[in-house]
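What you see is the complex with one protein chain gone and the rest in place.
Which chain is which? They are A, B, C and D, in the order written, and residues in each are numbered from 1.
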Amino acid sequence: MSGWELLGLSAEEWTAVQLSLRVATVATLASFPFGLAVAYVLARGTHPGLVILNGVVHLPLVLPPVVTGYLLLLTFGKHGTLGPFLAEHLGLVFSFRWTGAALASAVMAFPLMVRAMRLSIEAVDRKLEVAAGTLGAPPLAVFVTITLPLIVPGILAGLILSFAKSMGEFGATITFVSNIPGETQTLPTAIYTLMQVPDGETGAMRLVLVSIGISMAALVVSEWLARRASGRASLS
Amino acid sequence: MSGWELLGLSAEEWTAVQLSLRVATVATLASFPFGLAVAYVLARGTHPGLVILNGVVHLPLVLPPVVTGYLLLLTFGKHGTLGPFLAEHLGLVFSFRWTGAALASAVMAFPLMVRAMRLSIEAVDRKLEVAAGTLGAPPLAVFVTITLPLIVPGILAGLILSFAKSMGEFGATITFVSNIPGETQTLPTAIYTLMQVPDGETGAMRLVLVSIGISMAALVVSEWLARRASGRASLS
Amino acid sequence: MTLQVDVTSRAGDFALSAKFETTGGLTALFGPSGSGKTTLMELIGGIRRPAQGHVSLDGQTLSNSNSGRFLKPHQRRIGWVFQETRLFPHMTGRQNLTYGQWFVRKRDRREDLDRVVALLGIEHLLDRKPATYSGGERSRVAIGRALIASPRLLLMDEPLAALDDARKAEILPYIERLRDEGSVEILYVTHSLPEVVRLANQLVLMSNGKLLASGETTDLLSRFDLAPALGEGEAGAVIEAVISAQDEAFQLSQLTARAGQLFVPTLDLPIGTPVRLRIKARDVMIALDRPIGLSALNSLVGKIQSIEPGSAANVNIVLDCQGDRLLANLTAKSAEMLGLRPGTPVYAIIKSVSFDRLGLGMKP
Amino acid sequence: MTLQVDVTSRAGDFALSAKFETTGGLTALFGPSGSGKTTLMELIGGIRRPAQGHVSLDGQTLSNSNSGRFLKPHQRRIGWVFQETRLFPHMTGRQNLTYGQWFVRKRDRREDLDRVVALLGIEHLLDRKPATYSGGERSRVAIGRALIASPRLLLMDEPLAALDDARKAEILPYIERLRDEGSVEILYVTHSLPEVVRLANQLVLMSNGKLLASGETTDLLSRFDLAPALGEGEAGAVIEAVISAQDEAFQLSQLTARAGQLFVPTLDLPIGTPVRLRIKARDVMIALDRPIGLSALNSLVGKIQSIEPGSAANVNIVLDCQGDRLLANLTAKSAEMLGLRPGTPVYAIIKSVSFDRLGLGMKP
Partner (left out) sequence: RISDARADDKPLVIFAAASLKNALDEIAGDWVASNHTKPVISYAASGPLAKQIEAGAPADIFVSADLDWMDYVQKKSLILERSRLTLLGNKLVLIAPRTSSATLSLVPGANLAALLGEGRLAIGEPSSVPAGKYGKHALEKLGLWDQVQGKLAMADSVRSALLLIGRGEAAAGIVYQTDAAADANVRIVATFPDDSHPPIVYPVAVVAASTNQQAQPFLDFLRTPQARTAFERQGFNVIAP
């Protein structure tokens, strides 16, 4: 008897759980470098054009998820603006694929990730970076050895927010890549489906509990890591 | 000719714009003290039970918005767990009211607000708080005069995230208080409705632009305030 | 006012234990870097909780590991000048300085902003935030901030370390006045022995987390056995005297000690005032006959009590000058050339200008 | 190595302008708190951009406002010991110390971790993060970190201010060695004149953002007109001598200067080594006849060149001792009693033990 049977999940639901985990993990990790770069530029840059970038980053928060999903469909869909290009040159196909669900999640969570990291970067004492420079470290080395370790709390916060959001993202995902079991049916879309039929609530609530369980586990791990990191950094 | 006619909005849409502004503002401001308190407790508390609080705070992120809306209904509805109590003792009625929309927005944005503020609180140099204590300041005064001014960036980030999220929140709101023009029909619900009608995209996009405009304005103001605050706090 | 301390504490590998009692005035905390001075202050100020023991001030128990009593820092009225200043970065100089005033009752306020600002020379910092202050400016504002809060015990952690001598010379008399007014007790960490001599009526010597010695400054400074702890060339005797005459023409004060008459640079104090002066062993010369035609104004009659080998080429000589104990530091060669032995009657010669202004002051 | 600086800068109300040139070795930057020492270093190190002017090191232009050239700090190989230490809080002592090594070419590495650690006494900090260091421990690690990065110019901003004398005495010879090896030039901020005397071959005096004077330490320290800038009781002459004999029995070194023979506490250097020694004006006594039966070992024959009123009760006397210029600080009363006038032949009496170990060293 497998774990999912113990939880009273159907095979399809178990697939949705696995898929959600994969989508959330990939969405979080794949958007991390971009999130970090954007956070850094927003925190440190002085170019007036950054106000636009900042606005764009916040869009997924401001727009109703269906709109974001629809825009994703128009951009990354099979016949979208970038879709064919990405498919041809990078082999990246998003339309109606789990990768698309990951993209939708990543986009929706992006403002949260960026803001958390940006706050941390802004809190870094730049005198320490200057000190590293006087010891001969070029800017990239300063970033990797000084800035990055000092913003671990912000990075972890950004990652966990992104992960949690991915576990709950539904509107953009279902609009962009539909709700195809085994491919794009994540936990939240499965929950949605169950909520749409008579007597579906019980099933939905079971999945909700699974989703909460996963997210709480991720949360606890992130808090533990954060505590470890800050414990390493200071004590007094 | 009024402003909304210039924008090509119908009277009903204009109402939705105003309502959205009100809902986002009230949701943001009313949840601020709670958000700040929770952020403080999570940042500074050591009680093991806080892991539960932390989990609960993240729930609206993890759960599909319909589920959150559903839970709000069970809790704050006319016949919900807390609804009757609040109505009787505090005169707070949420069901089918704009206040309910504000509540839904506030709840959905709560994890974002808390996290931003928490990150800032964790970055505060506690030695400064200790110094204030040695100058005779009791804990509350230390918080107000030292901690609070030092976390202004986090507070502003939390507020703007909450505001932006409120401008985009739709799922929990419509489930909780449905879609009543003039009362609970915010911009995102109006947009959603239009998106569900064949060929409704054009109308939806017009509202989307209004929504983006408002949010960007809020964003620019918040960035300006943050710059001012940090400019005040340090320069070198 | 009295501070009673008997604490032990441990942080990582570092263990501290200290037991001492002060009787008011200014107590210097002296010891090498890393010996636990700041830690000890933290235990007293309530920033760190002692593992064992108790701290009490003026009879009020501030912490006691047996009863579990532990007052928070803001309940202690113990002011701090922190080693790393800890100025509030979001406040102007003025706001930093006056911060403590909000939390003192009117009648407990002793210091006035304008006076403190003038004394410390920080007018130009009042409207600026600390981020642009220089190192010494930060210390000065930190000192001002603690003073204006009018605490009953003031913990000063190397407050003058970042300042030039001229600035120090301006601030020291003020600390003396604080000490002598009696309304605040001061615990003062410093690495400068002249400051100790000038300011401290009591001295606590720390080494490696342990209390090496504690007691009257005069006593401890006269102990050659503590010389290694006090630093090379800093040993000396502290004697007490009263001002017996003022020579206005030459701007000298004449002091009368048991040892005899001494001329020192003018002290602006009334005749009859008891003073304390430190005579560094290295500033004392020994002569077999009363010298003539020598510029040194002071020659005291005495007898050699003991001769002990000092560091390297030197010998430490203890003189008894009619009851006052004087120390002299000579090269062994000189001692030999002069044929000095215990019991030899000698003259102790001291230049008036060698009295260190930093180390010369009213009897605390 | 030479550093050429000619810069102006402005921050808020504070304007700085400085033009000087060094010829290698160690240059002390001396001036009251807030006079612009740290700012000047920032302009040299590339942390702050000069409004006008240029900085060049060894012929390489580091910044030039005309050409717009401005090297980033990491392109300058200019090391820093920051006044506020700026240790990396997330790294252990060891990681802090070795940080700079990653960015130096192997052949440019001069310092070895173990040696620096032993010298600074920071073994116990290697595996701990800076958060728990004491104030002095932070400075020591900061010094070590800068040294191990092997820069070609080292900017040290009050590096020893937080240390006790014993620790200072251990570190000073090491800085002397650095200075004399010639592979690194040092710019050294301090408020301690003994450190200046001991370490600096050149001195830059700052006051209120302006350069008051710059030049050879020996020259500047002998100028009574700079005494107010140098601090009370610190004026003195610096004379040059060679070691002419070693008295092992009494552990004294005999020096020969133009003024004559001098005995000083033993210097562990070969006979014939040129040395520099500072004789503080306050340590010099004047006698009309050669004294007999006096413990002071040194008496130099000279002639009074001038007598000038000093501070308060004192007079400053310039002596010419066979070409060496000596300063003496007496009370006006003594000068009168002895009837001193310009031209009077006198003896200058100096105790051997009064030579300050911190201020006595090889000629830089």
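Here is the rule we go by: contacts are C-beta pairs under 8 Å (C-beta built on N, C-alpha and C of every residue); 3 or more make two chains touch, one makes a residue touch a chain.
All figures in this text were calculated on a predicted structure; none of them were measured in a lab.
**Student:** Can you pull out the displayed chains that the omitted chain is in contact with?
**Tutor:** Per the touch rule above, the missing chain touches A, B.
**Student:** Sort through B:77, B:111, B:154 or B:168 and give me the one touching the missing partner chain.
**Tutor:** B:77
**Student:** So one chain is hidden, and I want to know which residue out of B:31, B:95 or B:147 touches that hidden chain in the complete assembly.
**Tutor:** The single option touching the absent chain is B:95.
**Student:** Hey, which subunit B residues sit against the chain that's not shown?
**Tutor:** Within subunit B, the residues touching the omitted chain are 66, 70, 73-74, 77-80, 95-96, 174-175, 177-180, 189, 192-200.
**Student:** What residues on subunit A make contact with the chain left out of this view?
**Tutor:** Subunit A touches the chain not shown through residues 66, 69-70, 73-74, 77-80, 95-97, 174-175, 177-185, 189, 192-200.
As a convention for this text, only the chains that are shown with their structure count from here on.
**Student:** In the chain contact graph, what is the shortest path length, in steps, from subunit A to subunit C?
**Tutor:** 2
**Student:** Can you name the chains that touch subunit B as well as subunit C?
**Tutor:** none
**Student:** Computing the C-alpha centre of each chain, which chain sits at the greatest distance from subunit C?
**Tutor:** It is A.
**Student:** Using CA atom averages as chain centres, what separation in Å is found between subunit C and subunit D?
**Tutor:** That gives a centre separation of 26 Å.
**Student:** Quick one: subunit B and subunit D, Cα centre-to-centre, how many Å?
**Tutor:** A distance of 61 Å separates the two centres.
**Student:** Subunit A to subunit D: how many Å between their CA centres?
**Tutor:** 58
**Student:** Which parts of subunit B, given as residue numbers and ranges, touch two or more other chains?
**Tutor:** In subunit B, 127, 236 touch at least two other chains.
**Student:** Could you pull out the residues of subunit C that touch at least 2 other chains?
**Tutor:** If we look for residues of subunit C contacting two or more partner chains, we find 84, 132.
**Student:** So how do the chains connect up here, line, ring, star, complete, or something else (other)?
**Tutor:** ring
**Student:** Could you run through all the chain pairs that touch each other?
**Tutor:** A-B, A-D, B-C, C-D
**Student:** Would you mind writing out the residues of subunit D in touch with subunit A in their complex?
**Tutor:** Contact set of subunit D toward subunit A: 45, 47, 72-74, 77-80, 82, 84, 86, 88-90, 99-100, 102-104, 129, 131-132, 145-146, 149.
**Student:** Would you mind writing out the residues of subunit A in touch with subunit B in their complex?
**Tutor:** Residue positions touching the partner: 51, 54-55, 58-67, 70, 111-112, 115-116, 118-120, 122-123, 127, 153-154, 157, 161, 164-165, 167-168, 170-171, 188-189, 191-192, 195, 204, 208, 211-212, 215-216, 219-220, 223, 230, 236.
**Student:** Quick check: in the complex, which residue numbers of subunit A touch subunit D?
**Tutor:** Of all residues in subunit A, those touching subunit D are 127-128, 130-139, 141-142, 145-146, 149-150, 232-236.
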